[in-house]
Every structure is written in structure tokens, then in C-alpha cells.
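Okay, structure first, notes after.
Only one protein chain is missing; all other protein chains are in place.
To keep things simple, chains are lettered A and B as they appear, and every chain counts its residues starting from 1.
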Amino acid sequence: MSVGVPDIILDETDVGAVDLVSDEIEARSPWELFFKRFREDKFAIAGAIFLTVLILAAIFAPLVVKLVGATPPDQIDPNSLDIFGDPTGPSSAHIFGVDQIGRDVFSRVIYGARISLLVAFVSTAITTVIGVFCGLFAGFYRGWVDTVISRTVDAWLAIPYLLLAIGLASACSFGNGCVGGLIKPGVPVVIAVIAITSWTYPARIIRGQVLSLREKEFVDASRSLGASNFRIIIKDLLPNLTAPIIVFASTFLPTAILFEAALSFLGVGVQPPTPSWGQMISDASPNIATQWWYMLFPGLALLFTALAFNFVGDAMTDAMNPRARRR
Amino acid sequence: MFQYIVRRILWGIAMLFIVSAVVFLIFYILPSADPAVLRAGRNAGPAQIAQIRHSLGLDQPVWRQYLNYMGQVFLHFNFGYSYQYNVPVRQLILNRLPATIWLTVGAVIIWLSVGLTIGIVSAIRRRSILDRTTMTGSLALISAPVFWLGLVSLYLFADDIGVWKIFPGQGAFAAASNPLQKAEAMILPWLVLAAATSAIYARYMRASMIDTMSEDYIRTARAKGLPERTVIRRHMVRSAITPIVTLIGLDVGTLLAGNAILTETVFNIPGVGRLLYNAIGVSDLTVIQGITLFGAFFIVFFNLVVDIAYAYLDPRVRYS
Partner (left out) sequence: MRSRSRLLGVLLPGLLAMASLGVAACGSSSKSSSASSATSTNSSGQSAAVSNEQAKFPPVVTAPSTAVKGGTLTVIANGDVDYIDPGAAYYQPTYMIDLAADSPLMGWPPNDTAAPVPLLASGQPVVSNGGKTITFHIKPNVHYSPPTGGGTGWTKPVVSQDVKYAIERGLLPGVPNGYVTLYFSDVNGLAAAQAAVKKDPKVAPNWSGITTPNSSTIVFNLSKPSSIGVIDALSLPLSSPVPQAYAAKYDSQTPSSTYGQHQIDVGPYYISAYSPGKQITMLRNPNWTPGEDFRAAYLDKIIVQEGFSDENSAVQKILTGTSMVNFDFDATGEALKLAATQYPHQLTLTPSGGNRYVALNTQKPPFNNINVRKAVNAVTDKVALLATRGGPLSGIVATHYIPPGIPGFQQAGGAAGPTGVAYNFNQYPTGNMTLAESYMKKAGYSSGKCTGNCTITMVSDNTPPGSNTAQVLKTQLTALGFNVQLHPVEHATMYTKFCSVVANEPNICPNVGWVKDFNDGQAMIDVPFNYATTQGSPTNNSNWPQLNDPAVNNALAAAKLITDPTARAAAYGKIDDMIVATAAAIPWDWDYETNVASSNVLPVINEFNGLTDLAFTSIKGG
């Protein structure tokens, strides 16, 4: 379990690494240290296992559904609705019950994992890339480039993401999408919205890091050797930014998952009948008093997935941070 | 100090213009419906629609519409009329603002008092069972989608449909007639909205406290013989809290600007977030613009307040 941020500065070498038998004392590489620390966090391990299982289930969704004996996510089972057209709950035929038009909830939860995971990873990647790019430029070049980018970041917060989301969703959800077919309806729109609204966070972080890095001696050294700006950025700055980038990405993943769920809940994310956990919860909300199952199971799926990502992300943050006190 | 404030105010005003221009542009490029046809009603012929489009000013070039609009706002404080309801936008927004303010203020009080306290206590009793429990628990709260939390809380505690009928349920705020009833109706929404945020604040406060604890002046204060409680209160908390202050400004500002949409939807609270969502759905541009401007104003205002407070607390900031 993570213990939070700095306490006392520790050396890179860990006392436990001493091999008492041999004569040599081997220092561990940063990556070895990283994995060792990560392994010590039991919650993170549990989270990682859960995520692996989930990813596998999502990839092999048709197989999983068949194994459990559930109907495919698009198939309507007319016997599962009563005479008022209302769905029935968990039963032997449908272990998680059916949704409001008779589709198996278990299937839809498994297939919904595909959407959540896909959106989470891709949007995190794009957000990080854009943010790093802007942060790098702002921090490195400073001057008017920095001012423009920083002020844009400031102003960006006030733009209602809802407007963007709904606007994009309605404009790009038809036919070939918009921006010349780049943003197609459904998942691409959600990814675009997340990326466009969130790039400011990594930008700010990376900018701060670059500002302090560029003052360091090794940058001066490179410059005095005649390295071009481009070379300095690639060879000196970027490798040192790996840690904060990974930290940001791992902590942004759960945010991306919840963001997609929120957009789908509001009806501007993935469009039905593609299963999405947020959409399923939205469908269930008028009837939660009597039809609790298809609100509960997708919600638990979201909770556990986000939690798993959070545990893993937390552990990664701590493992990357040399100054964190270890148990 | 004065220069600092003036600079921030000027930037705030510039931001209002920028944000409204961007929103105008987004709306123009990506409209979701045609407001002239909406206004014209059913069975309207093309001539009638064109006439309405003209009277709404929608056939003018974008930049001219924008300038007209901004002129009206800044010179006459007139935000135009809603296409959908044909009522002044200012009146609509002011009608909805109280609900959002109720929600925000209550939630802020809860998450500040709960979150900060937990953060401080967890930091002081670092790595105790208490600390580990609160930190894991807070992660769980952060990981739960707020709308789902709202639905589950309604399912468990709402007095009309809940398993244990304790708190007023959905729609209770709209039906409440006096402040006491309103506060009662807000208990579940406050708890739900504050849940994830207090978890975040607890973690930040804890981290900030731990940072502060390792500073030299804390050691000095202890060495001076001050009682631990005084050390905590006067030195640690005061400096740990400074970075949190910026966060508060941002959170309050964005909530008032309509970020509480999810909570408002689940609990059926007639607030600004819901109004914005409806307006976007029917392309009611004047309402969208009005809420965006109000919202941007709140964000700017609270950021300004917070920046000034920060500058007061940390003199180094003033000279940056």
C-alpha cells in the first residue's frame, strides 16, 4: 500500500541487495528496484491480476460467454420479459439477469469491458502524447511559446466538456464521422473528447518537470558540446521524463475509464446497442427499485476495474519515486 | 501585491472573452439541432422558418452574431432569450443557480471537513492501521463512478424506494418548500458528491503534510519544546494546506459552472448543470452561451480569490 510522498532521501542501492556470500556488491538497476518495490505492494499485485484476467476476458469475450452459457450481448430473449415487457433478474438462464429489452447482462458486462479498456488505453496514450508534446515545448522554449501554451491551458478549464462531448457526438455520429472521417461515431468520439479535455493535465506536469530539468548540469554540458535543441530534447530530456510520464499515465487510466462511463451515462458516449458499462447503468436508472441487477453488475465492474488501476498506478508512482519510505 | 491582483483580473477578463468565443465557434461548427426550426414549431413552411431564422439573427455571419451577443452582455447585462422557453436567459440561469449553490456549498463543507481531517490524522499516524484503512477506503471511493454511487445510495436509503427508508429521495429538492426540507433533500446528494472529492483531498492533504513534516523548521519547532499539538496546528497544517487552497478554488468554480451534472441528473436537482445539458441537446445557443459565461466567471473569480489567498500565505508567489 502506498505511503505517499517524500520523507527522507534514500540511496538508490537497497541494503537488502547485499549478497553476503560473494565478494562483489552489485547495485540494482532502476528497473529491478522498480519491480521489487512494486511486488511488495500486495494490493497492486491483486490489481494487476484482476486487470490481466479482465483483459483476457475482453479479448476472448465470445469464448467466455459461450462457456458460461449466456446468450450473445445483442440477442434478445423474449422469454426473459414478463407480460408488461419488464425484465427478469438473475436466473439459471441469465446469471446476471437481463436488461430492459431482454439482453443478457453478463454478456454485456464482458463485452463492455472491451469498450472500457480500449477507450482507457487509447485515450490515455493520446492524452499523454499531446500533453507531453505541449509541456515539452512550453517548458523548453519558454518565452512566448510558453505563454501561449500556458494561457491556453488555463482557459481550457472553463470550456464545458459537455458541450464538446455532445457537439462532437451529434456531429460525428453519422455516416462517416467528421474531420474527414478521422473521428468516426462511437468509440473514436469518446476518445477524442477525453483527449481534448484532459491534455492540459500532463502538459502542466511535464512543463514543470522540463523547467527544472533544463537547468541541470547535464543539459548545459550537452549544449556546450554543440548539441542542437532537438537532440537535447530527445537524448537528455525525454529519458528523464519517463518516470513522470509513466506515473501520469498510470494514474490517468482509471480517470479515463470513469470519464467514458460518465459520457455514456449521459448518452453522449458509445451509442447503443454497443454495450458500455456507463450506458447500462443509465438504462437501469429509471427502475433501480425493482430491477437492481443491471445497475449493480456494471457498476461493480467499473468500481473494481478503476480500483485495480488505482492500486497499480499508486504502486507504480511509489516505485518510481526514490524518496518514498519503504516498509 | 497590488500589481499581482491587477494582472490576474485582466487575465480573467481576457479569459471570459476567449472562452465565449470558443464556445460560439464550437456551437457553430457542431450544432445538434436547428434552433430556427425548433422555434417555428410543427408544420411550418420554409418561408416561415426563414423568417424566424432572420428574426433570431441566425442568418448573419458568425463573427457579427458573436459581437452582437457580447455587446449585449457587457453593455446591458442582457443574455438574450432562450429559444426553447422564450424567457430571458438571465432569469433562467438565476432560477437554477440556487439549487447548484445549495449542492456545492454543502458538498464543499463536507469534503473539506472530512477530507482534510482524515488527511491530517492519517499523516500524523502514518502507516498505522487507521492510515492504511483510510487510504485504501479513499481509493475505493475515488474509483466508484459518482452517478453509480448516487443510484446505489438511492436504492439503499431513499425514503420512497430504498431498502432502509431514511433520506428523501429523487426529486425531493424540487418539491421542498422551506430551507429545512431543502437541506434534508440535499443530504444524499451532498454525501455522494463529497465522497470522491473528500477522498482526493484526504490523499492530497496527507501527502502535503508528510512533505511538510520533513522540513527543517518543524524540527526546530519541536526542538524549541513546543507541544506537539501546537506544532501540528500552527506550523504543519498551515503550510501543508497552501497547495490545497488552489485546488479548492478550481473545484468550487467548476462545480458552479455545471460540473455537478451527474449528481444533478441522478437526484433530479433542477440546477445549472442539468439546464446546460438540456440546452445543448436542443441547440439553445443563448442558454449555452449564458451558462458558459456565468461558469467561466465563477471559475475566474474563485481562481482569483484563491490565488490572492495563496499569495498572502506564501509571499514567494507574489514575485513570480
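Observations, loosely collected:
Please note the rule applied: a contact is a pair of C-beta atoms (placed from the backbone, for glycine too) under 8 Å apart; a residue touches a chain by one contact, two chains touch by 3 or more.
Values in this document were obtained by computation on a predicted structure and should not be read as measured data.
Shown chains touched by the hidden chain across the complete assembly: A, B. The chain not displayed touches subunit A at residues 74-76, 78, 81-86, 100-101, 170, 173-175, 185, 267, 271-273, 283, 285-287, 289-291. Where subunit B meets the chain that is not shown, the touching residues are 32-34, 37-49, 51-52, 55-56, 81-82, 85-87, 92, 95, 160-161, 169-171, 174-175, 268, 270, 281-283.
As a working rule, only the chains that are shown with their structure count from here on.
Distance between subunit A and subunit B, defined via averaged C-alpha coordinates, is recorded as 23 Å.
Chain contact summary for the complex, subunit B toward subunit A: residues 11, 15, 18-19, 22-23, 26-27, 29-32, 123, 126-127, 132, 135-136, 139-140, 142-148, 151-152, 154-155, 161, 203, 206-207, 210-211, 213-214, 250, 254, 257-258, 261-262, 265-266, 273, 276-277, 280-281, 288, 291-292, 295-296, 299-300. Against subunit B, in their complex, subunit A makes its touches with residues 1-8, 43, 151, 154-155, 157-160, 162-164, 166-168, 170-171, 178, 254, 258, 261-262, 265-266, 278, 281-282, 284-285, 288-289, 292, 295-296, 299, 302-304, 306-307, 309-311, 314, 327.
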